[in-house]
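This report refers to the structure that appears directly beneath it.
A single protein chain has been omitted from the complex, and every remaining protein chain is retained in its original position.
Labels run A, B and C following the written order; every chain starts at residue 1.
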Amino acid sequence: MSALLEIRGLEVVFDGFRAIDGIDLTVDQGELRFLIGPNGAGKTTLIDVITGLTRPAAGSVRFGGTELVGHKEHKIVRLGIGRTFQTSVVFEELSVVENLDLAASFRRPLAALLRQRRGVSDTVRAALETIGLTDLAERPAGVLSHGQRQWLEIGMLIAQGPKLLLLDEPVAGMSKDERERTGELLTEIAKDHTVIVIEHDMEFLRRYASQVTVLHEGTVLVEGDVAAVQADPRVQEVYLGRSREDAA
Amino acid sequence: MRKAFLRRMAALAILPSMLLTACGGESGENASGGADGNTIKVGLLHSLSGTMAISEVTVRDAELLAIEEINAAGGVLGKKLQPVVEDGASDWPTFAQKAQKLIRKDKVATVFGGWTSASRKAMLPVFERNKALLWYPVQYEGLESSPYIFYTGATTNQQIVPGLDYLKEKGKKKVFLVGSDYVFPRTANKIIKAYAKANGMEILGEEYTPLGHTEYSTLVNKIAQAKPDAVFNTLNGDSNVAFFKQLKSAGITAAQMPVMSVSVAEEEVGGIGIDNIVGHPVAWNYYQTTPGAANEKFVKAFKAKYGAKKVTSDPMEAGYNAVYLWAEAVKKAGSTDVAAVKKAAGGIALERPEGLVTIDGSNQHMYKTARIGVIQPDGLIKEVWNSGKPIKPDPYLKTYPWATGLS
Amino acid sequence: MESLFNQLPIGLSIAAVLLLIALGLTFTFGQMGVINMAHGEFIMAGAYTAYMLQDLTGTQAVAVALPVAFVVAGAMGWLLERLAIRHFYGRPLDTLLLTWGVSLVLQQAARDIFGAPNVQVVAPSWLSGGVEMFGSNLPYARLFIMALAIICVIAIWAYMNRSRQGRRMRAVMQNRELAGCSGVDTERVDQLTFFIGSGLAGVAGVALTLIGPVGPNLGTYYIVDAFLVVVAGGLGQLRGAVIAAVALGLLNSYAEFWTDASLAKVIVFAAIIAFLQFRPQGLFVLRSRALT
C-alpha cells in the first residue's frame, strides 16, 4: 500500500487563532480513516484545507504526489477528491437523478453539457442503487428527508468517481435506523475507495472504524486502531476533561 | 415537463388576443380624420412624466390655453380645435413613436411638441417622411432647418450672440464656459469660442458635467483659480441649482463675476434659491415682466387658468405663440393642408407677448427680439438690454463673418 | 503642483458628502443585507423636512431640521421594515427590487405633494462665507457637512461599541441565530437598525440642501454613488465606509480636476472594478466559516 494523501507541517491561522498547529498525517490507498476530536480540534478545518476551501499559513498537502495547496476547489475535485458537508447541501429544485447526473458529468466537455440528458447513465444508476433512492429518482431533492439527503450527498460523491472521499459527520442528526444504513453504505463504499470520515458518534465509530486519528487543539494527539485509541489515557483525558469543563 | 411548457405557452397566448380586442376598437374609431365635421385635431406632444416633465408640462399648459382662447373666439375656419395630448415620457424613442401615432392614427393637422434637442432630433425623421408639421417651442442650438418643423423659440443668433454682445458691451473680456454634457452646450460653446476669437475675448476654460450632476466644488475651484470676468452658463435643469448654490457658498457674487445663463427662466429661479442667483444675467426673448398689452393679457389669462402663483417663461410663451401662428397660417391658407399652411406661413406677423413675431418663410424660424434680463430679489427677471428690433433668424450663422466654418 | 494641494480640501468635502449618504446604508445594507433602493428617497425626505420647517423656523431650518429629519426618515424606514422588508430577509435581490418600487412611489408622492419643480431651502446666514485653505476657498457650508459627517461617524462608533443596544446589533449581524438564542430580540434589533440607517439618510438630506437641488429627483442623484461606497468599503464596516468615501472623494476630485466631470465618473467606476479584483469583498471583511 502506498500513501495517497500526505500532509506535512500544516498550520492554519484565523485572525491570530491557530486552528491547526502543525499536523502531519498520512492516509494510504484504500484506507478507511476516522478523524475524531472534541469541538475546535481542527477536524473540519483540516478537510477544508485539503479541499481548497481554506488556505493554510504553512505546510503542504500532497495527493498522489500532487501539491494541493493553492489549487481552487473545483480543480481539487477534478484531481479526484470529493467531500460532503456537515449540513447537507443538495440542489432542492433538481430531481434526485439530476443531482447525481450533475455530479457524474463534470468530466464532460462543455459542448457536451449543452445537450439534454437522455435517460440515466450507468454511473448514476449504480449510485442510485447504492444509496437506495431508485424509487425517488424523479422527485425533486427538496422533498427528501434529512437522512435521504445525506445519502444523496454520498451518492453524488460516488457518482463523481473520486479516489478519496471526505465525509464530514455523515450520521449527525440521523435516526438509529438511518445510522445503520449509513454504516452499511460506508462499508460498501470503503471496499473500493479511500475514505476519511469525521465523526462524533462513538458507537458508530466502534462499529465501523478501523484506523482512527484523534485531533486536539490543532495537533494530532493519537493515531491507531479503535481499541488502542479508546484505551489511550490522553484521549480519555481530552474527552473527559472537556466534559468536566463543560459541566462546570 | 412538456405539460408545463404547454401551459406556459397557453398563458402567453392570452396576451396577443388581449391586444387584439384592445386595438380592435381603436382601428374602428380611426375612420374619422384630423379635420372632420366641426373639429380640427391638433397634437400636443410633451413629456408629462420623467425628468423633463417639470419643464414641458408648463409648455403644454400654455398651448392648451392658446387652444382654449382660439376656440372661445370662434375657432379656425369655423371649426373648434381639439387637442390630442400625448406623453413623450422624457424618452426620445417614445417621442418618435407618439409622433407617428398622432400623425397616422389620430391624423392630427399639426403637432406642437418637444423640448430637448434630442426629442426634436428623434421626431424629425417621422415628420419629414410623413410630410407632417411640428411646431417646436424652445430655444435651441441652431444648425437645423427642417422643411416640416417651425421653430418658435430662439436660434443661436437671437440668444447666444446677443448674450455675448451684452457681455462685450459690459467690458467682460475673460469668460469661462460651463455646460451640461450634451448637444446644446457644446454647439453653443463652439459659437462662443468663434465669437470670442473675433471680438478680442479670451476663453479661460470650457467645462462640461454629466446631466443631473450635482457636485460642483471642483468646477467652482477651477473657475475661482481662472479668475474670469464672467461665466457663460449652459447647464441644464437641476445642475443649475447645485452650481449656483456652490458658487454662492464659495463667496463668488454676481457683482464680481456675473454668470450669463441661457437655460434659467422664471420657473427655475425658485428652486435655485433667489439669494443664490439674484443679480446674475440671463438671455431670452421674453420675460413675465416684458411690457405690452399682449403680455399683460397672456400673464393674466395664464394665472387665471392655472393659479396665481404660476409664472410665465420664454418657452411657455413660445409654445403659446406657436398655436396662434399656426392658426393664422391656416386661416390664410384656408385649409389645414400641410403644403398650403407652409406656403401661407411665410411672412405672417403677429403682435405677441414678447413683441412682434414674424415667420421667416425661408427657414421657418421666427424674427424675435433678444432681451437680456437680470434676476430680481422677487424672483422675477427685469430686462436690462434688448436688441431694439426683432432679429432675423439665422440658424446657420451665415451672415456672421466670424462664424464661417462652424456649420 | 499647487492644484495638488488646493484640490485636497475639495476632495475631502466630496468625501464627506459620500460618507453622509452612505452611512445609513452601512447599517441597512451592511448590518442586515438589505439593499434599500429607497435610501435615496429617505435622503429626499430629509431635505423636504428642512423645507417644511422653514415656515416655523425661518432661516435656521437647516440646524433644527437635523434631528427632526432623523426622526422623520427613520420613521419612514421603520414603517418600510415593518410593512414589507421583514418578509424578505434572506432574499437580498428581491428586497432590492421591492424597495425600487417603493422609491418610485415615494418620488411620485413628492411630486404630487410638493410639486415637480425644485423648492428653495434658505441656508442660514452663519453658513455663508468660507475659509482659505491650500489656496482654495472652503465654504463654511462644506465645513459644516464635513463636521456633520465626522460627528455621525463618532456617534455611530460609540453607539455600536459602547452601548448595550449597539452591541446587540453587532451580535445579530454576526450571527443571527446565536444572538436570537442568547435572548436578543432580533426583530427589535432589526427595527432599530432600520430606523437608524434611514434616519441617517434624513440627516444627509438636510445637509444636501446646502449644496444641491431639493426636488423629487434628489434621491436618484445620489443612490448609485452611495452604494459604490458601501461596496468598496466592505459590508457593514464603518471604517471601511470611511476609508472608501475618502478615497473615492479624493479620486473623484483629482480625476475631475485633471480631466472632466464625465470622465471622472467613469474613472471612479473603473477604479472600483479594479479594486474588487484584489479585494472582492471590499476593504474589510468579517471572516465566517459558513458555506455560502
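Everything below uses one rule, namely that a contact is a pair of C-beta atoms (placed from the backbone, for glycine too) under 8 Å apart; a residue touches a chain by one contact, two chains touch by 3 or more.
The rule is short, and it goes like this: contacts and distances are computed from a predicted model.
Asks: What does the UniProt entry say the missing chain is called, choosing from "Peptide/nickel transport system ATP-binding protein", "Sarcosine oxidase subunit gamma", "NADH-quinone oxidoreductase subunit K" or "Urea ABC transporter permease subunit UrtC"?
Replies: Of "Peptide/nickel transport system ATP-binding protein", "Sarcosine oxidase subunit gamma", "NADH-quinone oxidoreductase subunit K" or "Urea ABC transporter permease subunit UrtC", the absent chain's UniProt record names it "Urea ABC transporter permease subunit UrtC".
Asks: List the displayed chains that the omitted chain touches in the full complex.
Replies: A, B, C
Asks: So which of A:62, A:139 or A:163 would be touching the chain we can't see?
Replies: The single option touching the absent chain is A:139.
Asks: With the full complex in mind, choose from B:44, B:76 or B:124 the residue touching the hidden chain.
Replies: Only one of B:44, B:76 or B:124 touches the chain omitted from view, namely B:124.
Asks: Of C:67, C:92 or C:129, which sits in contact with the chain we cannot see?
Replies: C:92
Asks: Using the touch definition up top, pick the residue from B:61, B:86 or B:317 that touches the left-out chain.
Replies: Checking the options B:61, B:86 or B:317, the one contacting the hidden chain is B:86.
Asks: Hey, which chain A residues sit against the chain that's not shown?
Replies: 51, 72-74, 77-78, 82-83, 85, 89, 91-94, 98, 101-103, 105-108, 110, 112-117, 138-140, 142, 156, 160
Asks: In the full complex, which residues of chain B touch the absent chain?
Replies: Output for chain B: 1-13, 15-17, 19-20, 22-24, 26-27, 30, 48-49, 53, 86-87, 89-93, 96-97, 100-101, 104-105, 116-118, 121-122, 124-126, 129-130, 143, 181-183, 186-187, 190, 208, 210-211, 407.
Asks: Over the whole complex, note the residues of chain C touching the chain we left out.
Replies: These residues of chain C touch the chain that is not shown: 29, 33, 35, 84, 87-88, 90-94, 96-98, 100-105, 107-108, 111-112, 224, 227-228, 231, 235, 260, 262-263, 265-266, 269-270, 272-273, 276-277, 280, 291-292.
One rule holds in what follows: only the chains that are shown with their structure count from here on.
Asks: Report the chain closest to the protein's overall CA mean, measuring from each chain's own CA mean.
Replies: Smallest centre-to-centre distance to the global C-alpha mean: chain C.
Asks: Centre to centre, by mean C-alpha position, how many angstrom separate chain B and chain C?
Replies: That gives a centre separation of 36 Å.
Asks: Name the residues of chain A that each touch 2 or more other chains.
Replies: none
Asks: Of all residues in chain B, which are in touch with two or more distinct other chains?
Replies: Counting only residues that touch two or more other chains, chain B contributes none.
Asks: Which residues of chain C touch chain B once you look at their complex with the stated criterion?
Replies: 3, 6-7, 10, 13-14, 17, 116-123, 127-130, 136-137, 139-142, 210-215, 217, 220-222, 252-253, 256-257, 260-262, 265
Asks: Mind pulling up the chain B residues that touch chain C in the complex?
Replies: Per the stated touch rule, the residues are 51, 53-54, 57, 181, 207-210, 212-219, 221-222, 224-225, 238, 241-242, 245-246, 248-251, 267-268, 270-275.
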